[in-house]
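Contents: one structure, followed by commentary.
Rest of the complex left out; these chains stay put.
We call the chains A, B, C and D, going by the order they appear; numbering starts again at 1 in every chain.
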């Protein structure tokens, strides 16, 4: 049995790489998947492929929908969704992914610093593990893969 | 046919009242439901009923789960979920509700100012209407109730 | 037990009224629901409520999504979906509704003239009754309501 | 993760081949599936295998149902449904497939010329990408496969 793990949220640190490296090192039966984490590519994809827009709203709209094709597949097929909240930015897409994950019956793991406990309480309440570091996520994956 | 509409998100302005008043005034076949919007009651409910906690995390945890009993029922039975994002606070619970709503197949309506377009683009992309004011929500309800 | 019947498709003849009158006359335990059948209102609703658009695509987009809020509720709650195809126009929305109805497990009844048999064969193949007139739909409703 | 993509709709141009060639050329992790696109075989299959019919309605009926066995499997297992609308014919089966795809939670991509924007507005409103050419579909597949 192989776990499919979708890594959602913060894209400005190397937390995904840490998990990837550890999964490889420990040879875990885990397939890691992610959204497109190249920020600019992700923002521009709609106008790039489907043509430019005068209004920023529609430019964003077209990009987000193309990204949703990927999310539908990868999050929709995941067994576990890991969502990392960083210190900066609004990150509503991360909380939105967490909401989708819970409603779809996925096992949710959250990563955030203790400072964010109060604003994330509704998300944490639905998570099966609330961690502070990617290393803890790796330890959980090791444990459930034994 | 009566629409059940769950009003989620921002709790510091009177937008819910505006919608309630208009629904009553126009006699629309709409049942409005909401989370508990008394901020303090909502934060304290866990320790109040189930006993205090030393760690803020567990205090929040117990409160959030009791609130989730209400959300499960009201959002789970809604036809339409309206989520308002304000200018302040992290509001991850609002985005989380939006994610749940979409995954459960609810019709999503979002209310926010144009300044929030870019950070809300993934949420807006799944919405059936992106509005700026509660009055626009009322107009939509009037239209679909005719 | 009361049947909810969604009347989809062609909006230029009075077929919905014929069914409504007969349901009332025979006092059938049937609730009839429909999309907004005022063509202009339906086309203009997006720009009317949410603001105008330069591109016709986005104007149509906003209108269609508001109409989808109504369809989600009424078609989603229906037991039976009746779709009438007329002689004119492309009527892709009618076939689209029929596809949604079938995938959602609704009982599908189709109304069209025999000339349209071949192009509608995939739709007819999934229908539980293929009729030519609203009177036949009424007879079916009478039969199943006895 | 491999995307299963069902290519529905118009069968008189070589748009499917263009997508197939590009998927092979770029070595994308995409499995392309389609209905039987041999028009005559598809029309005749019912009477061919199950015996002739006097009435065209039943001949079409038997053929459409055999074709539905294939559609149930291939569209039902798809992650993405691409529907192309051409300039000619009624193409209600294409809109019907689009409706089924949306109700089943598939990611919908539509291909059509701008002239068809208004009659396809309900379909487009539910699509995650509205394109004009198969090349754009390929670009989307390349983007989500990275």
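Here, contacts are C-beta pairs under 8 Å (C-beta built on N, C-alpha and C of every residue); 3 or more make two chains touch, one makes a residue touch a chain.
Just so you know, these numbers come straight off a predicted model, no measurement behind them.
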Since every chain shares one sequence and 4 appear in place, tell me the total number of copies in the complex.
8
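Please note the rule applied: only the chains that are shown with their structure count from here on.
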Set C-D beside B-C; more C-beta pairs touch across C-D
Could you label the chain A-chain D interface same or different, taking same to mean over half of its residue numbers are used by both chains?
different
Quick one: chain B and chain C, Cα centre-to-centre, how many Å?
31
Per the centroid of Cα atoms for each chain, what is the distance between chain C and chain D, given in Å?
23
When you check chain B against every other chain, which residues touch at least two of them?
130
The residues of chain C that touch chain D in their complex are 56-57, 60-61, 63-65, 67-68, 85, 89-104, 114, 116-126, 130
Which chain B residues qualify as touching chain C in the complex?
1, 3, 79-80, 105, 107, 109, 127-131, 136, 139-140, 143-144, 146
Okay, in this complex, where on chain A does chain D touch?
4, 31, 33, 36, 41, 45, 48-50, 62, 65-66, 68-70, 72-74, 77
